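A protein chain is absent from this complex, but the other protein chains hold their places.
We just call them A and B in the order they show up, numbering each chain from 1.
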Amino acid sequence: MKYRFQIIPSLCIGCRTCELACAFSHAHDKKPGRSRIYPIAYAPDKYVPVACLQCDDAACVKSCLFNALRRNDETGAIELDKERCVKCMACVAACPFGCALFDDVHDEVVKCDICEGTPACVQFCPTKALVYEKIPV
Amino acid sequence: MRLDSVESLNRLRNESRQRLDARKKKIFVCLGPGCLAAGSDQILEEFNKLLAQENIKDYSLEAIKKTGCHGLCARGPIVVIEPEGIFYSKVKKNHVSQIIEKTLKNGELIESLLYSENGSKKKITDYRDIPFYANQYRIGLRNVGKIDPDEITDYIASGGYQALARVLTEMKPQNVIDEITQSGLRGRGGAGFPAGRKWATCAKVESDVRYVICNGDEGDPGAFMDRCIMEGDPHSIIEGMIICSYAVGSREGYIYVREEYPLAVINLQKAIDDARSYGLLGENIMGTDHCFDIKISRGGGAFVCGESSALMKSVAGDVGEPRAKYIRSVIRGLHDKPTVLNNVESFATVPVIIDKGAEWFTSVGTEKSTGTKAFSLAGKVINTGLVEVPMGVTLRHIIFDIGGGVPAGRQFKAVQTGGPSGGCLPADKLDLPVDFDTLTEAGSMMGSGGMIVMDDRTCMVEVARYFLEFLVKESCGKCVPCREGLYQLYKLCTKICEGKATEDDLVLMEKLSDTIRKASLCGLGQSGPNPFVSTVRYFRDEYLAHIRDKKCPAGVCRNLTTFTINDKCTGCLACISVCPVDAITGEKKKLHVINQELCTRCGSCYDICKFDAVDIQ
Partner (left out) sequence: MVHITINGKVVKAREGEMLLAAIRRQGIDIPALCHHEAVEPTGNCRLCMVEITREQWQGWKKYVTSCLYPVEEGLIVSTHTPELIEIRKNLLDLQLARCPNSEVIQQMAEEYGLTKSSYESRPDADNCIMCYACTRICEVLGKNAISAAGRGHDKIITPPFGEPPPDCIGCLACAQICPTDVILWTDDNTVRTIWDKKFDLISCSQCGKTTITRDFADYLIETRNLPREYFDTCDECKRKNLAHKMGDIVTAVEEVTL
């Protein structure tokens, strides 16, 4: 892994720009999909942008009986191979953080893929609550 | 009694030969499929019973030998008395005592049981003088009809396992492959792939495990050559397989026998068990380092399991469906290991090639198709039976010189070669040589050796429909062109037979046939349209008659043919007695009438009527 995706909840203001950016950057067939990142309030005016933690020992990878979830060594993201996915929802049910979900707009299972190295949410977050940086060697 | 060296095999051979030669006089009772169905086992029993009661000079119980198919099945049950070669045909159980009294005791011939050519009164005593036999050259069938398949010592006495001894002690595996390659032996199952090349490729693949499989599925309707070798000379197959296992480096072999051949399974298993106890199968064969054993694997009644990849799936216990063979079975076959699959006749030929040499084998047959081929001659031919001839003889020679031509004074119309995947060839193709390549150019193929002769009372459209129905039922159903395409081809062919088709249908069928051939996954589909394509090529007029004129020229297709009795009828009751469905009514000396609802258009009444009173429209 060469990169790291970091969440700083104290900086999150719940503006949901990341949600918008994510949905639109994953648009296809002229429709934005469901976002993979969700700022959620844990207290009044206090938010956590919940996004996939790209776990080392990921439950989603373990749960996939068809090897559709694989680590991209460059970006560090666990990517869902759409060609392999049969939408059985095992990963959606297994992920302890609910970060694999069903996009009912496009009828497909989705999860954060760090936008193949240029995460839109990071780009658009106005408070820099989301960081994607190269890990110092 | 384990043979742990070549010397012990040689000793056993000499002993067995002496024992057999000491008793010059022998009685052979054919227990081949045709004769067995006609009750030859009871004839054998009768001989055993009567000879046990009396003490006839030279003819003790050991003189009686049951054998596999002698060959001239049309004349069965067959009994042969050696060394004179006295050929008694159509023998019944109540003839046995006569044979013992007259022939065995007094050397007299029983005229009524002797053979004569069709239409001739002259009797032929020695079967070797009968044209059917005289014109044959037997290699694969060399022992069938001459030995008791249950007696390993018979096989050894006739030279069996001598080739194996030489291979194991004097030849290296590569020498064996070279010999088979130089002999030009091509797969006798129908595809005609060079056996030597197949063995060489398998031997070269890096693997700890390799398999040798014998294809005993013989699914072609009308073919029974492999059955007769399996039942009549099982050791020849075993010996061929052991030689192959040595050449390619295999320890495990299978003989896949179709479900419909239970007797073949019994005889093969006995031979395998005997070979084991004689140290010819199992560990340290004949005292050498080579180990190889054979198991029998039974089919489940599917024609498609004769296809090599489907066969291997079946052996492995899976559903017998073929796979695309872009990676061939010699490289990844049974259990994904390198596998040699060869036909029964191919393996049975191997020991002879080793014994007599590749050069000798190439001196028989043609340049590209060396050696001989066994055929099962069936259908509208006088001498139905088992035939083996050098490659390159003509169809005419097989059907007329050996087969005796078409019976009941009818005309030859076509011959179907190569089973359902083959095709029909008309009279003007009779002078084509029979080999792997020539018939294919003409639109048929030699195939595994089934040869069905048809006369002028055969409708070629109905023949196509019949074989298409067979293929539709036997298709595994995996790929679209075969499952759906052959089905639609069959339905359209049925439409033609019913007189409901148009010329557009014929065009559609030809287009469909092309797609089925090009797109099918396996050989069954790829050659599936052949019954239609070959008959429409040579008998197009017959198709057009069905379509345009709504007529069946041969008088076969039910919807298009009517059998009626005209006023030449004398009321002799002959047709009434032969009608298989009791469709004819009438009294003696009164006009007979055919019930059209019941009539199956079989033509038995037409054939038997001496007064030309039956009209076919």
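Keep this in mind: a contact is a pair of C-beta atoms (placed from the backbone, for glycine too) under 8 Å apart; a residue touches a chain by one contact, two chains touch by 3 or more.
Here the structure is a predicted model, which means the values were calculated and not measured.
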| item | value |
| --- | --- |
| Touch criterion as defined above, residue of B:R19, B:K491 or B:K568 at the omitted chain | B:K491 |
| Hidden partner chain, touching residue among A:A23, A:A59 or A:A77 | A:A59 |
| Hidden partner interface residues of chain B, rising order | 302, 304, 319, 323-324, 326-327, 472-481, 483-485, 487-488, 491, 508, 511-512, 515, 518-521 |
| Residues in chain A touching the chain absent from view | 7, 9-10, 38, 40-43, 46-48, 50, 59, 62-63, 65-68, 81, 83-90, 92-102 |
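The rule is short, and it goes like this: only the chains that are shown with their structure count from here on.
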| item | value |
| --- | --- |
| Distance from the mean Cα position of chain B to that of chain A, given in whole angstrom | 68 |
